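Excluded from the complex is one protein chain; the other protein chains are retained at their positions.
We just call them A and B in the order they show up, numbering each chain from 1.
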Amino acid sequence: MSAVTVPPSTWDRVRGYAPPPRYLPIVATFALFLGLYGLGGIRYEGLSDPQVLLSLLLDNAFLIVLAVGMTFVILTGGIDLSVGSVVALSTMIAARTLQMGWSPYLAIAAVLVTGTLLGLLMGVLVHYFDIQPFIATLAGLFLARGLTYLISVESISITDTTFTSLAFKTVYIGEYYLRWTAIVALLTVAVAAFVLARTRFGRTVYAIGGNESSAMLMGLRVAATKVGVYVISGFCASLAGLLFSLYILSGNSLHAVGMELDAIAAVVIGGTLLTGGRGYVLGSLLGVLVLGMIKTLISFDGTLSSYWMRIITGLLLLAFVIVQRFATRRQR
Amino acid sequence: MTQLTRSESVAPPGTDRQPVIEMRDISITFGAVTALDQVSVRLFPGEVHALMGENGAGKSTLIKALTGVYSVDAGTVLVDGEQHEFHSPAASQAAGISTVYQEVNLVPNLTVAENMMLGREPRRFGAINVRAMNRSARRTLLELGLDIDPGSVLEEHPIAVQQLVAIARAVDVQAKVLILDEPTSSLDADEVEKLFTVMRHLRDEGVAIVFVSHFLDQVYEIADRMTILRNGRMVEERMVAETSRLELVRLMIGRELETLDRLDRAPRTEAETGAPVLTAVGLGRKNTLQATDLELFEGEVVGVAGLLGSGRTELARLLFGADHADTGEVAVRSEKRRLRSPRHAIDRKIAFSSENRKSEGVVGDLTVADNMLLALQASRGWLRPLPQATRTRLVQEYMAALDIRPADPTALMRNLSGGNQQKVLLARWLITQPEILILDEPTRGIDIGAKAQIQAKVAELAEKGMAVVFISAELEEVLRLSDRLVVMRDRRKIDERPNDDVSVRDVLEIIAGEARAEGETDA
Partner (left out) sequence: MPESATLVRRALQHPLVWPVLALAVLVLVNVLAKPTFLNVRMQDGHLYGNVIDILRNSAPIMLVALGMTLVIATRGIDLSVGAIAAIAAAIACTRIVGAGDEGALVTAVAATTYALVVCLLLGAWNGFLVSVLGIQPIIATLILMVAGRGISMAITDGQITTVNNPWFSDLASGFVLTLPLAFLIAAGMMLLAAALTRRTALGMLIEAVGINPEASRLAGVRSRTIIWTVYAFSGLCAGLAGLVIAANTNSVNANSLGLWIELDAILAVVIGGTSLMGGRFSLAGTFVGALFIATLARTIPNIGIPSEVNYLFKAIVVIAVCLLQSPKARAMLRPHRRAAAPRPTTAKAGTPA
């Protein structure tokens, strides 16, 4: 099929650079982040310290990982309500197995395998049994929380030396420091960004979110991909659970209640459309940082109560959802 | 499985070759509906094979059976003489079958190049090589005469370009069989010509091409052989060159012509008309319909003829306020208004039955009675429910008048056959006692009996003084029913004349004549 040969085109048109519209949400979120940081830097003296930015990363490492997994699911047009409970279950499994004297590496493996299997279960329910993602992952929410209670209703603290040393291990960049948890989170973002942008699996994720029946007709591996995103989300949730247990050094069935909402909020604020098909993990990272920055500002202020966090998050969600709504409407 | 040898089948001259695809006695049912009934089709390498038939004849179903979207209830599919069963589109593609579906089946949120290469992207070290992908996509696009940036997002392009991208994707896989289901419906003459060049080239290389199109001209220009389907059954296999257009139309429509002949209408005289019931002035909408004028009179059927995408459906929707009109006004009994919503139109005694029976008419999980009373109840508002006695009376009356079967008001709408659903929808509107009735494809894909009944009802309604707009892809039907004829093309009205012995050929000439004239000025 090459009789009609055409010389490769020369790109003779040099256009002035403007970010393509699909990157605009990320640009907006980044601008919002800078704006918040700038505002804070003017109002509160301590905020201009670059260590604040690094602390933002290490305080929110678990949420970043959680948001990465959630991004995969939301890109296919689904949702995962179970992640908060899976985080709690992960802290509990880690704490309990360590208490029982397991090797820390075995404990880590147990946590990751459990989360991944839960994700697999939900993916199978969603794809092969046509159960709506909302309901299937709601079952996952109850299941994971129930398992957590089953292991222990009491809080179990983590005293294992490998874990504690991991938790406090720091990396110095000049006079500033970062913990390993933050580095794991950033690595997760990098790997996820690569998978989404440069692998067939990743592009199929976007294709399903764009139009699932087209993706099916194009002969793409829809089933494997749809189950795959829930597996990834389950894995990320358990990894986030590990990071969270390193952060808080205990397992507790009351951990991470409602954390799935934070993750969803971060993804939406990061510019990913909840209808699927549009968005980037980088946006989700920025979304988490925006939420973290608001939390930091509130704590720097000192006079604002913590519940403002939720109200502001809600307002941000509203703003982003409405803007996205009108942006997509105009395209049509 | 009984082996059936077809003595009447025709092979392309000079070929005693093995067909690349042979579908034998394929049957597919959806619930109670038989979509395909023992249909057999053969495809030979190096031919363009047209699949002909009316809407609802089973063309798309047959294609989806071949591409693994539907599973086959009975019959066999042979690829190069070997039996195959396709359980998924992926399996069909692996067997060398490449398809462009009727609706653009691409992913709007990805780039043009990705849409062409999804699933077989060039990779380097496991990662998609975007540059190589864009380069190769661009090469294929240029062959189709499409000079667009392969890195641009698909949804930024007009629908015609998206259609070409879908074709480029199908052409690019070097398939043995290429299926093009209505690929030209949104293309202009130049683009169609480029597509045909590529198709001829592929054919000469030995690819078997299945071509489905509503445009007879295109079929006669490009196709070698054809299989004609009617109501889910195979009618005949023919060489295109040996079949006249009239014969083809007869084969496609079949006995229905006779049914239509029995329709008897008293000729209307000019004196009856009087003031128009509805006047549309400059009615138009961006990218949909150019400013159009139209008048409707009492007791008159206005037939709207035109090809798919000519603006006939769009005109109906604007008349009813189903879409927002950007320009123009609709005056009902000289009350000038821009119709903002269907409610507005209903309040002014306009009724509209959409061409998409399933997605825009039927409320499947409600009962037949609820479906019939929906429009009347909606206009009364929820606080004023219809008294039970009135409900029963209306439902019984219209079930009898339209011969709706089963005559069970509590049956669920989705369990009815297409023809009966259409009658229920007609009843829904008649119950509101409209003065203006707009019917878009009211007889598409329904059985002959129901079709004749609906046509008779339309004639009867006009007799009683209703103004009817009748839209159909079947020109015979339009001509038989209408007093006046409006011909649409390229999103505008190109002709309007009283229906005095206008023939199908005349209408085709109106549509085609303009097309040819424009094609010449373009070239």
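Please note the rule applied: a residue touches a chain if its C-beta (ideal position, glycine included) is under 8 Å from a C-beta of that chain, and two chains touch if they have at least 3 such contacts.
Being a predicted model, the structure only gives us computed values, none of them experimental.
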| item | value |
| --- | --- |
| Displayed partners of the chain not shown (whole complex) | A, B |
| Hidden-chain contact residue, picked from the options B:116, B:192 or B:375 | B:375 |
| Hidden partner interface residues of subunit A, rising order | 79, 125, 128-132, 134-136, 138-143, 145-147, 149-150, 153, 211-213, 216, 253, 257, 261, 264-265, 268, 274-275, 305-315, 317-318, 321-322, 325, 329, 332 |
| Hidden partner interface residues of subunit B, rising order | 28, 30, 64, 69-71, 73, 87, 103-104, 108, 159, 320, 322, 341-343, 346, 352, 354, 356, 359-366, 370, 374-375, 377-386, 428 |
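The rule we apply is simple: only the chains that are shown with their structure count from here on.
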| item | value |
| --- | --- |
| Geometric centre distance via CA averages, subunit B-subunit A, whole Å | 45 |
| Complex interface listing, subunit B residues touching subunit A | 67, 69, 88-90, 92-94, 99, 101, 105-110, 114, 118-119, 121, 123, 126-128, 130, 135, 138-139, 142-143, 147, 153, 155, 169, 171-172, 174, 198, 201-202, 205 |
| List of subunit A residues in touch with subunit B within their complex | 1, 3-4, 6, 8-9, 20, 22, 194, 197-200, 203-204, 206-207, 209-211, 213-221, 277-278, 331 |
